[in-house]
Every structure is written in C-alpha cells, then in structure tokens.
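Let's look at chain A:
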Amino acid sequence: QAKVQFFPSLTGRTGPVAPNATPFANGYADYMKLVNARGGINGVQTLVEECETAYATDRGVECYERLKGKHGGATVFQPLSTGITFALTEKIPNDKIPMITSGYGRSDSQDGGVFKWNFPLIGHYWVAGDTVLQHIAKKEGGWDKLKGKKIAVVYHDSPFGKELLPIIQERQKMHGFEVQLLPVPAPGVEQKAIWLQVRQQRPDFVIMQTWGVMTATALKEAIATGYPREKMFGTWWSGAEPDLKDVGAAAKGYSAVMMQHGAEPQAAVVKEILDKVHAKGQGTGPKDEVGQVLYMRGVVGAMLAVEGVRAAQERFGKGKVMTGEQARWGYENLDLTQAKLDALGFKGVMRPVSTSCFNHMGSAWARVHTWDGAKFTWASDWLQADEQLIKPMVKASAEKYAAEKKLTRRAPADCQS
Partner candidate 1 sequence: MSERRIGEVILDVKNISLRFGGVKALTDISFNVREHEVRAIIGPNGAGKSSMLNCINGVYSPQEGQITFRGKTFSHMNSRQVAEMGVARTFQNLALFKGMSVLDNIMSGRNLKMKSNLFQQAIRFGAAEREEGEHREFVEKIIDFLEIQAYRKTPVGRLPYGLQKRVDLGRALAMEPQVLLLDEPMAGMNVEEKRDMSRFILDVNDEYGTTIVLIEHDMGVVMDISDRVVVLDYGKKIGDGTPEAVRANPEVISAYLGAGH
Partner candidate 2 sequence: MGFFIETVIGGLMSGMLYSLVALGFVLIFKASGVFNFAQGAMVLFAALAMARFAEWFPALLGLDNKLIGNLLAFAGAMVVMVAVAWLIERLVLSKLVNQEGITLLMATLGIAYFLDGFGQTLFGSAIYKIDVGLPKDPLFLLESVFQGGVLVNKEDLYAAGIAAALVIALSVFFQYTSTGRALRAVADDHQAAQSIGIPLNRIWVIVWSVAGFVALVAGMIWGSKLGVQFSLSLVALKALPVVILGGLTSVPGAIIGGLIIGVGEKVSEVYLGPTLGGGIEIWFGYVLVLFVLLVRPQGLFGEKIIDRV
Partner candidate 3 sequence: MSAPLLNVNGIEVIYNHVILVLKGVSLQVPEGGVVALLGGNGAGKTTTLRAVSNLLAGERGEVTKGSIELRGERIEKLSTSAMVERGVIQVMEGRHCFAHLSIEENLMTGAYTRKDGKGAINATLEKVYNYFPRLKTRRGSQAAYTSGGEQQMCAIGRALMANPKMVLLDEPSMGLAPQIVEEVFEIVKDLNQREKVTFLLAEQNTHMALRYADHGYILESGRIVMEGAAKDLRENEDVKEFYLGMGGGDRKSFKDVKSYKRRKRWLS
C-alpha cells in the first residue's frame, strides 16, 4: 500500500466568503497534486480531503474533529478563518496536531514558547500592519512625515479586524499620526456611514482590514464618495482579484500589502501546475484562476505544509509518513533557503523562511501591489516588518495568554523534542 501523508483542507467554498476562499482551496489542492506528480515527499504521496466550513466557527470545529484522525492522522490544519483558529488553538495541543495560519489567526502565536502548535508562517496581521505603514511612510518620504497626518482604519468588526489594531496603535505612539477607527459590522454590505465619515474627516490615508464582500463594497463606496483610491491601502486579505474584478477600472490605484507573493502568473510553480495538473484535466478550479493572489496563497500554504513534513523526514526518517507531532518539529525547524525555494518553483515569489523554537513565523517580508484597473502590479520593494517592534508585542501578548491559561513557557530543552 502506498504511503500517504494526509493534509486536511478546511474550505469556505460556500457562504459569505466563497469567492475569496475558493481560490485558496483550489491552490492548496492543486499544489498537493503537483507534489504527487513530482513524486511525493520523498516518495510519500500527499492526500487532501476537504471539509466545508462556510466560514463558520462551529462547522470548522466539526470539520477539525472529523478530519483529524482520518487517513492515518492529520498532518497540519490550515483553517483560513480567524474564528476557527481561535477555537482550534485550544484543541490542537491535546491532539498534537500543528496548525499553520499564514497571515491570519493569532499574531501572538508567533511565540513558539507559548504556542507550541501554532505557526503563523511568513506573516501575521501585525506584519501586515507594520509593512503597510512602512510603505505609506516611504511614499511620504519618511516616518517623520507622518506626524500629524490622519489615518483612517476601516476594519471588519470582529477579532479578525481587531487583531490589526495593536500594531497601528503602537506605531501611532511612535510617530504621532492620528488614527481614526472605523469598524464595519459584518457582513459589510452597507458602509455608507463609514465612507461619509471618511469624506468628512478627509483622512490622508485609509487602511483597510476587510475580507470578502466588504472589500468590494468599501471600494464602491469610496468611489461613490469620491475618496481617491490612491490613498487606500488594504492588508493582505483585502487585495485580491475577486474583490476588484467587479469594480474594475474604477478601483485603479488601490494598493494592498501582500504576504510576500502577489498574483504570480509568471512563476515557475504556476507553469508547472498548469503543465502537470491542469493539462491533465486534474485542475481543481478554473484555469484562469491559477496564479491569482488567493490561489497563490493556497499554493504557498500547501508548499509550507509539505516542506515542514520534508524537514521532519530529515530527522525522523526519509520516506516515512510523519505524525502530526513529528511534522510539528518540521515546522519549527523550517529552513527554506532561497535556493530551495527557487528549486521548488517559487523564484521571485518568496523569500527565505527559517523558523525556530521561539519564532514560529520564520519571515516577515511583504510587498505592496497596486491595481491598475485590470490586474495587479508591484508598487514597492520588499519591506520587512520591524522585529524590534513586533517581538515585544508578541511576547507580552503571549505571556498574558500563558498567564490566563496557567501555562508555563517551554523550556529550551523542550525545543529539542
């Protein structure tokens, strides 16, 4: 019997965020197929089984329970929902299954000393917040130019949206700009009042932490109130094709910070997927979606999930199926050098990722892209979130969590296991 490594996939193919969550799930599935076409992880085939959460926490929990023990045990979960992440964070230590939450979930889970099983690989909300501010500052000509400026933050009124705020407030203290918080009640189909306030206050910039239909609505209202799109900056869940396609040319000039990758139609891995998966009629979604922003995020997520297992195999036995616990070690000891990434087909898409016991993020790089009316183009260089700033915030928050839960911080010795 062929050896298989099971990667569960919690999808949001229906419900309020379906247009955004579907490409992610497709990318995830396609990359896994590609891995198999390449011969698996040292010969171990990957297996994906999906479970539909419709972006609802309780359904997510049910899916987790359903999939965690299947096919020899789940390797790693990627719930694609902050709510589900919060709920699973309480469950995974008992079940000994790691969870990757690239770009969402708990920012403080970067601290592997407290969150042994969580991996916000390559970025979390605070990285997004910091880099988007850096980008704005750069455009203005330096942090000092932000003093006295007014920045409005339009955010999803939920933990997902609120997680962004601490970093903005931290930066606000440092640089003396003014922040106007504008929460948008979910699902965000009605934002007139928000944008009227924007029109009245005339902030110099608007940062958007939105998701799903909320992003498109925000853009449309901005257009309707005449707020310039050039001054609007989304975080990485607020700048993908489904959000902008419908608005089209009118959204020209809108930018969003990207968790390293953006839309990557030229990347080698994309070509390979088209070749080895889609050309064989095994593509999961429509062909033209391959290489789009959220599709790529699924691909990157899958790649990280696979590479963790590969790393674990180095230690626990090449060509063996890894348990969740072993895979966790892999994620904690990821060392994806540029060369390795390039070889995997991620040249120009990603920068090196290297995790450790106390750093479960492994990389804090981002870029900003801008909508030109039909597609995204890069608008910034690589930006790196300020670790000096973020580390203490992560630590403080993680400590608070540990205290509430009466957890003790992992001893360095524990890092060896």
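Quick note on the criterion: a residue touches a chain if its C-beta (ideal position, glycine included) is under 8 Å from a C-beta of that chain, and two chains touch if they have at least 3 such contacts; residues count from 1.
How these were chosen: all candidates are chains of the complex that A comes from, given by their letters.
Quantities reported herein were computed from a predicted structural model and do not represent experimental measurements.
This complex places one of the candidates 1, 2 or 3 in contact with chain A: number 2. Put simply, chain A touches candidate 2 in their complex at residues 13-16, 18-19, 22, 157, 180-185, 187-190, 192-194, 196-197, 199-200, 212-213, 216-217, 220, 223-226, 242, 245-246, 250.
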